[in-house]
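Missing here: one protein chain of the complex. Every other protein chain is in place.
Letters are used for the chains, namely A and B, taken in the order the chains are written, and counting of residues starts over at 1 for each.
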Amino acid sequence: MTPGMLIANDLACERGERLLFKNLGFELENGEALLVRGGNGRGKTSLLRILCGLSAPAAGVVRWRGEPINQAQEQYGREMSYLGHANGIKDDLTPVENLRLAAALGGRDLDMATATTALEQVGLSRCMDIPARVLSFGQRRRVALAGLMTAGALLWILDEPLTGLDVNGVAMVEQMIRDHVVAGGMVIVTTHQPLALDGLTQKTLSVGD
Amino acid sequence: MLKFFFTVIRRDVLLAARRRGDWLTAQFFFVMVVSMFPLGVGPEPTMLRTIGPGVVWVAALLASLLSLDRLFADDYRDGTLEQMLLSPYPTSLLTLGKAIAHWIINGIPLLVIAPVLGIQFNLPNEALWMLVLSLAIGTPILSLLGSIGAALTLGLRGGGVLVTLLILPLYVPALIFGAGAVEGILSGTGSEAQLSLLGAFLMMSLLLAPWVSAMALRVSVE
Partner (left out) sequence: MNLYYYASPSTFYPLAGKLIPLFSALAFILAVVGLYISFFVAPTDFQQGEGYRIIFIHVPAAWMSMFIYVVMAFWSAIGLAWNTRLSFIMARALAPTGAMFTFVALWTGAFWGKPMWGAWWVWDARLTSELILFFLYVGVMALQAAIDDPRRSDRAGALLNLVGVINVPIIYFSVKWWNTLHQGSSVSLTRAPSMAHIMLWAMLVMALAAWMYAIAVALVRARSLVLERERQTDWVRALLEGKP
């Protein structure tokens, strides 16, 4: 057996002088989803930021394909997509421009047609040419989700992806996650809302008990 | 890799073009600060000629600082900075790109405005050219060193004033060599030495600043 693609060992995290969690570990392989649970302020977001490489853990190491992620920034950057609390879109640009710019910064080419299709899929066909600043919060979240789809990453790290979405939006995210995992992708997700992922290989991880 | 670098520059220039109001503020600030000096010290032409280069240079430092605190702050707020940090490319390339974009947006306009202000200060033609040349070499230094300060103070209360406090002392050599080059023309002692030293300082900033501000950015975002 090959070891898991993403392995976290003995992670610990401190905020201020407070220890949020320690001795946290898991393995994740292709076609698996990891649901991170825990109450407010228990360190879910901190954990996800460690996993995507934005913060350094106080102890422990995260490995991607056997390499610590801080030494494999190039590969990990290509194969991982992170969706945080902020949507990561510029208010002054249109959704299409946002998607294409994000792709260019990630080292990918995204043609007009693909960007348009992705935006149609997330239900934004009518708002493609207006600046993102006039979109509602939920609509901007959808732009970010379209970005996630076009990024073509293997591993998705999603921090509260359902925030601000309506019922259709929630169903859409569930479908996105399901499709991605069934196609052999990996998803790490936190949410306070119920997320219906039946039929998938799920793991759960509790943070800060 | 090069494509990423140019995308960063293109992106920032595009964003500045969409928000021309913010961009113009810094340029007008520059013009106004310089115009305040004759009102403060009196209109005597020889005196103005003596202080002219220094005044224009100090105003350039301040104008560059004014726009610096937003170098990373806007991207930090809307989450695009995180996304760029997670891109497959070195962070120092990002900070270098952003510093150069800052120079294109805020530095180049100063080069165009400076001679006009120099005329107000009764500077002769030759000195005007030298003013533009010294600013052309010097203003990239301001953007590069400033990016360190902007990265260090990212997301802090009162970040703007703090940047000034951190970065102004580091600007001292640029100010001395830059204003000195123009004075060298005025006093007839030549300004080659000043320009070469300014160039050397630019090279050093170019080598070290993007790297340091990348580290600072990592520390601040964590």
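Following the convention adopted for this analysis, a residue touches a chain if its C-beta (ideal position, glycine included) is under 8 Å from a C-beta of that chain, and two chains touch if they have at least 3 such contacts.
Keep in mind it's a predicted model, so treat the numbers as computed, not measured.
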item: Among the chains presented, those that the missing one touches; value: A, B
item: Residue touching the undisplayed chain, where the options are B:108, B:165 or B:203; value: B:165
item: Residues from chain A at the interface with the omitted partner, ascending; value: 14-19
item: Positions on chain B contacted by the hidden chain, ascending; value: 148, 152-153, 156-158, 162, 165-166, 168-170, 172-173, 176-177, 180, 183, 189, 197, 201, 204, 208, 212, 215-216, 219-220, 222
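As a convention for this text, only the chains that are shown with their structure count from here on.
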item: Inter-chain centre distance, chain A versus chain B - centres from mean C-alpha coordinates, in Å; value: 37
item: In the complex, chain B residues that touch chain A; value: 3-4, 7-8, 11, 14-15, 18-19, 77-80, 82-90, 221-222
item: In the complex with chain B, residue positions of chain A that touch it; value: 49, 52-56, 73-78, 80, 82, 84-93, 101-102, 104-107, 131
